[in-house]
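Every protein chain except one is present and positioned as in the full complex.
Should a chain be cited, it is by its letter among A and B, assigned in written order, with residues numbered from 1 in that chain.
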Amino acid sequence: MAVTPWSSPLTERLSDRFTYVAGEFSTYAGQRFFTATSAILPALLEYLKTDESFDFLVDLTAVDYPQRAQRFELVYILYSYRLNERLRIKSNVAETEKPPTVTGVFAGANWLEREAFDMFGIEFAGHPDMRRILLPDEWQGHPLRKDYGITQMDNDWVRENLGIDSGQ
Amino acid sequence: MATTFLDSSELVLNMGPQHPSTHGVLRVILKLDGEKVIGAECVIGYLHRGVEKIGENRTYQLFAPYVDRMDYVSAVSNGLGYCLAVEKLIGAEAPPRAQAARVILTELNRVASHLLWLGTHALDIGAITPLFYTMREREEVLKIFENYCGARLTTHAFRIGGLQYELYDEFEEQVKTFCDEFAGKIDEYEELLTGNRIWVDRLTGVGILNAEDCKQYGVTGPVLRASGVVWDVRKAQPYSGYDRYDFDVPTRRNGDTFDRYFVRMAEMRQSVRIILQAIQQIPDGPIMARIPKVLKPPPGEVYVSIEAPKGELGYFIVSDGSLRPYRVRVRPPSFVNLQALNKMVKGALIADVVAIIGTIDIVLGEVDR
Partner (left out) sequence: MFGFPFIRVLRAVFLMDLLQGLWVTFRNQNPSKIYTEQYPTERPKVSERYRGAPRLNINPDNGETLCISCNLCALACPENLIVVGSERNEQTRHKDLITFTYDLSRCMFCGLCEDACPVDALELTQDFELASYTREGAIWDRQMLEEGPHPARYK
C-alpha cells in the first residue's frame, strides 16, 4: 500500500476556495486525507460542515514528531452522514504556536481540544475553558510527548497530594 | 435579616467521585437553583491509566490485552476494533470463519453490555428487581466467553489476523440455547418496566437531546439513534462480514430517556437475530490469516471504527515501520457522549440527573482510558 494522490470535485473546490491548503490531497489504504495550515482551520471546517455536508467531527487528536520543526500534527477526522464518507485533515503546529479553536464550528471539540492540551501541551486560542481534563489541574508535564518517559510522573504533585515518595 | 436568609441564589452541589449512581468514578459539579439544575460540569480523569502511552511502548500483538480494559464491560468489542485497525494497517483480512465467529462473540457482548446497562440504570431509578434478572442472563453470556477463551470479563478473545482458539464443541448448542431463551427474557423485562407508570413517568421528557445537538457534539450510538438519526456503523460502513446478515437499526424520534431505553431493548433483539443468522452459517476453514509473527506494518496511518455498544469506537493508529506503533489513539464513545451531559440536564431535577447519567451509558474506563 502506498500513499496515492486523490483528486475529485471536492478537492478542486477546496483548492479554489482555500488557496493556502498546504500539501497535496492523498489517499492511503482507502482513507483520504490532506494537510492544511492551522490558521484557516475554523473557516475550512465551517465550509466543510455547511457546504460539503461533513457535519460530524469524529475525532480531534495530535501526534508528536519531535524531530520535525513543527512538532505536533493535529488530526481532525470528519464524517458526512449524507455522503457516508470520512475525511482526515492534518495540520502541522509548532510547539509554541497556538492554533485556533474549532469549538465555534463543532461544540463537541471542546473536550477533545482540552485533552490535546492535557496530553501534548497544545493550547488552542479562543477556547472557552482551556485547562486539563484527565490529569489534575496542577500537574506539570505533558505525558504523550515523546520526551516524557513511560514511568515518569510529576513527583512534586505526588508528594504533595498523595503523601508518598513516588508513585513507582 | 429574613431576606438574606431566604436568598435563593445558585447552589453548587458536588456529586462526587464516590457515588453509587455515577457508574464509575465520575465527579459532576451541579449548579442548582433550588431543586432544578441549571448546569453540570463533569470532572473526569480519576481512572486515567495512560493506555495511549502504553500503546507506544508495546508491540502490536502485545498491546491487545490492554485494549480490553478500557471499556471493561464490552471487552470483546474493543478487541475487535483494535484487531480490525491493525489488520487494515498491514493489509490483511481475517478468514470468513474467523469473521463469523467474531460477529457472534461481538453481538453476544453487545447483549451483555446492554443487560448490564439495563440492570444498573433500573437500579439507579429505583427498580431493584431487573438487576437480578439481567445479571442472571449476563451470567449465561459470560459462561460462553469463559468456555471460549478462558476469561469472563477481560477476554482478549481476538488476535490480529483472526482467532487464536478454535470454537469449542458445544459452542453452537450453547449459543442457540441462550438465544432461544433470551427472547422470552426480554419480554419479561419489558413486562416489568415498559408499561409501569413509575418507569414511564421517570423517563419520558427527561434528558432530551435533539438530532441537531447530537450531530454538533458528535454523539453516537443508541443516544443518536433515539434522537432520530438512522445511523449505525455496521450498516453504513460494514466490517467483518456484517453486510451478510439481515438486521434492523432501531430508532425513535423524541430523544428522551425513554426512547433510549426502547432503542437499547430493540437492539438486544436485533443482536439475537444476527447471532441466530450467523450461527446457522459459520463457514469452515482456517481461523487465522497468514501474517508474520513479528509484525512490522509499513509506515502510514489508518482510522478504523466499529459500532461498540456505547457508540462509535475508533482506533487511529500511526505506524512508522517499526515493531511498536508510533501513536495509538482511541476515540472513546463514552467520552464524546458525556460532553452532552451539560446540555441534557438543563432544567431537570436532581433525581433526573441520575437517570440521565445512566442513560448515556458511560463506562469510566473508556472515558478516561
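Here, a residue touches a chain if its C-beta (ideal position, glycine included) is under 8 Å from a C-beta of that chain, and two chains touch if they have at least 3 such contacts.
None of these values were measured; they are calculated from a predicted model.
The missing chain, though absent from the view, touches B when the full complex is examined. Check B:Pro20, B:Gly195 or B:Pro292 against the missing chain and you find that the one touching it is B:Gly195. The chain not shown here is touched by just one of B:Pro65, B:Pro286 or B:Pro299, and that residue is B:Pro65. Summary of contacts with the chain left out: across B:Glu41, B:Glu146 or B:Glu173, the touching residue is B:Glu146.
Looking at chain B, the residues touching the absent chain are 58, 61-66, 129, 133, 136, 139, 143, 146-151, 154, 156, 164-165, 168, 188, 191-193, 195-198.
In this text, only the chains that are shown with their structure count from here on.
Taking each chain's centre as the average of its CA atoms, chain A and chain B sit 25 Å apart. Residue ranges on chain A touching chain B, taken from their complex, read 1, 3, 28-29, 31, 55-59, 61, 63-64, 75, 77, 81, 84, 86, 88, 106-108, 110-112, 115, 119, 132-136, 143-144, 148, 150.
Contact residues on chain B toward chain A in their complex (touch as defined above): 44-45, 48, 50, 52-54, 57, 88-89, 91, 213, 215-219, 229, 231, 236-237, 298, 300-303, 305, 312, 314, 316, 318, 326-327, 329, 331, 335-336, 338-339, 368-369.
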